[in-house]
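Here it is, the structure in full.
Missing here is one protein chain; the remaining ones are kept as they sit in the complex.
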Amino acid sequence: MAQETPAGDLRLANLTKTFGPFTAVDDLSLTIAQGSFFALLGASGCGKTTTLRMIAGLEEPTSGQVLLGDRDIAGLRPYKRPVNTVFQSYALFPHLDIFENVAFGLRRRGIRSVDSQVREMLSLVQLDGYERRRPTQLSGGQQQRVALARALINHPQVLLLDEPLGALDLKLRRQMQIELKRIQTEVGITFVHVTHDQEEAMTMADTVAVMNAGRIEQLGAPADIYEFPATAFVANFLGQSNLIAGEVSGSNGDDTLVTARGARFSVPSARARADEGPVYLGVRPEKLHLAGAAVQVPAGSQHLEGTISDASYVGVSTQYLLRTSWGTELSVFVANSGTQQRFAVGERAVAYWDPRHAFLLGRRADEDDRTTPVLDQPVGASS
Amino acid sequence: MSRVSRWLAQHWVMGVALLVLGYLFLPIAVVAALSFNRPSSRLSYDFNEFTLDNWRNPCATSDMCDAVLRSAQIGFLATVAATALGTLMAFALVRHRFRGRSGLNVLIFLPMATPELVMGTSLLALFVAGGVPLGFWTIVIAHVMFCLSFVVVTVKARLAGMDRRLEEAAMDLYASEWQTFRRITLPLVLPGIVAAALLAFSLSFDDFIITNFNSGTTVTFPMYVWGAAQRGIPPQVNVIGTAMFAIALLLVLATMLRGRRARRSAITAAVPAPRAASRS
Partner (left out) sequence: MSILAHVPAGSGQPASPPQTARSARYRFLPYLLLLPGAAWLLLFFAVPLVQLASASLYDPEGSLSTGYALTWAFGNYPTALQQYWPQFSRSFLYAGMALVLALLMGYPLAYAIAQKAGRWKNLLLVCVVAPMFTSFLVRTLAWKTILSDNGWLVGLLRDVHLLGPDGRLLATPIAVVLGLTYNFLPFLVLPLYASLERLDYRLLEAASDLYASPLKTFRRVTLPLSMPGLIAGTLLFFIPATGDYINAELLGTPNQYMIGNVIDSAFLVRLDYPQGAALSFLLMSAILAVVFVYLRRAGTEDVL
């Protein structure tokens, strides 16, 4: 089973899952390199768990393939796959104690002397001494760590983690993140990690995929996705973006020209996802700077004027809202480095940015400015 | 004064409950007392004189002990058969989609909604029409029939409350279908099956009405009591009644104490069952 053959890449090919009329996973194709740390992000209900379940063999795909190396494992029963899962709901066996829960996989594979391995695993997740407790006698976070230990101990070729750290407090979560990352690099297991925590996804993963309604909206290295999102959804799901509705009005050498609200802006064509029709001009809040008046804006920058409508001090930075003449509120994060001018609510101000930090995204003709983050996501995390 | 009325307002429900419990235990107390009685005459039910004789030789009336033994045998056979068949049905109903499901649910529900009398008489009509001699085996057949629905309902409730993801987790951890059943499903459903079996046994052991129609000349314990009631009941009947009560109570208390740690005690598993016990 595990570790007999080199695993090879995990490939999903045109994977689709429908529940009656509802399509939970829609023609998903992607490759996850052997030994890499892959993070799957997406709003609740977008099909992340369903995707993992198809990889684990707990859900039969409506169509499509799951390949490990060159082997199509879609037809294998779950217990024949070198894949283990840390379940979103833990699914610890209530009638077995912690030791037996962790030893379960080893025992099923006929391994006799499990004692030292289990103890090692339990101390890895800091649960020494809990061997003889029942799952119901543990806290939520402890249960989660048992679930992790129970899967990890099998050294599978692919480990599927469905929000494994969700119930842990911040400190323990950071520890476990480091621990997980260390295990992953040491053992060379392919990790597929579903999480709601963008920071977690970005710091741990080699590759991040953002899912929306059963499809992958964008996939790539964390920094690439963050710096140059592919869609408005990604731009606002991962961190926060100011998206201003405009039209492409032409091009000028390497730049694409955009008209928005009567003003003209330019963006390097390499950072444009669309070169005609309605577009969004996007700038991240931390890429915006504030100045008291248009004359103070450095040459080469582009700017928008407005009134400060809100200023919240959050320690490392101050987060301003700048209300433009047409009512849209732009987010501006200004680092509290001590050298920046402070603005008060009601003051006039100018937000400016380097055109090389802006990006252009396709837009449906009827869509308006989007500056608020997608609900249920922490604002501006990992900026 | 207001303290008293506040106390009353808070505790009257408990008071009523204790009174009702007293009502439930009153006849048991009488049975227990009479088991130590030396009756003055055959038809007298009054407490006459304390004695341990009845407990020392409960089998003084040997046909009574035969009847108890026979009831136990029938109860055992009916329990084994009904629990086996009913558990299989419960698994099919909870775990599989198939055609004819609602029809089957009606077939399982109806015996619980049918007066025992009607079941007894209709079975009698069948046996008579089919020329089947009445006796031990016709009683077993009848008992399996009316216990079956209660087993299905009890096991089904337990099974439906079980998290499917536990089995998925087991399969994910290299347990084959059979190992998953053996290591995860069965241990988790077992309390439900045990509760169902206990229920089936008590239903069968205590059944009078259906048995009365299908027993021919075979005598079970309830039938013995029924017959004796006309002639005067030997005090040993009360010994049996008290002993059964005591054994059952100890059994339940023991499981309760043992199961205190694992919250799902047999009691909890049996809670959907009560409906069950409706057979006398």
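Going in written order, the chains are labelled A and B, and every chain counts its residues from 1.
Basically, a contact is a pair of C-beta atoms (placed from the backbone, for glycine too) under 8 Å apart; a residue touches a chain by one contact, two chains touch by 3 or more.
Treat the numbers as computed from the prediction; the structure is a model and nothing was measured.
Chemist: With the full complex in mind, choose from B:A60, B:L85, B:M162 or B:V194 the residue touching the hidden chain.
Modeler: Selected residue, touching the omitted chain: B:L85.
Chemist: In the full complex, which of B:T154, B:T185 or B:S202 touches the chain missing from this view?
Modeler: Answer from the full complex: B:S202 touches the omitted chain.
Chemist: Among B:L77, B:V152, B:M171 or B:V219, which one is in touch with the chain left out?
Modeler: Spelled out, the listed residue whose C-beta touches the missing chain is B:V152.
Chemist: Could you list which residues of chain B touch the chain missing from the display?
Modeler: Contacting residues on chain B, toward the hidden partner: 9, 13-14, 16-17, 20-21, 23-28, 30-31, 34, 45-46, 85-86, 88-89, 91-93, 95-98, 104, 107-119, 121-126, 128-129, 141-142, 144-145, 148-149, 152-153, 202, 206, 208-209, 212-213, 221-222, 225-226, 229, 233, 237-238, 240-242, 244-245, 247-249, 252-253, 256, 265, 267, 271-275, 277-280.
Following the convention adopted for this analysis, only the chains that are shown with their structure count from here on.
Chemist: Need the CA-centroid distance for the pair chain A / chain B, whole Å please.
Modeler: Chain centres of chain A and chain B, defined by C-alpha means, are spaced 56 Å apart.
Chemist: Mind listing the chain B positions that touch chain A in their complex?
Modeler: 163, 165-166, 168-177, 179, 183-184, 187-188, 261-263
Chemist: Using the touch definition from the top, list the residues of chain A that touch chain B in their complex.
Modeler: 1, 56-58, 77-79, 83-85, 87, 89, 91-95, 104-105, 108-109, 134, 136, 150-151, 154
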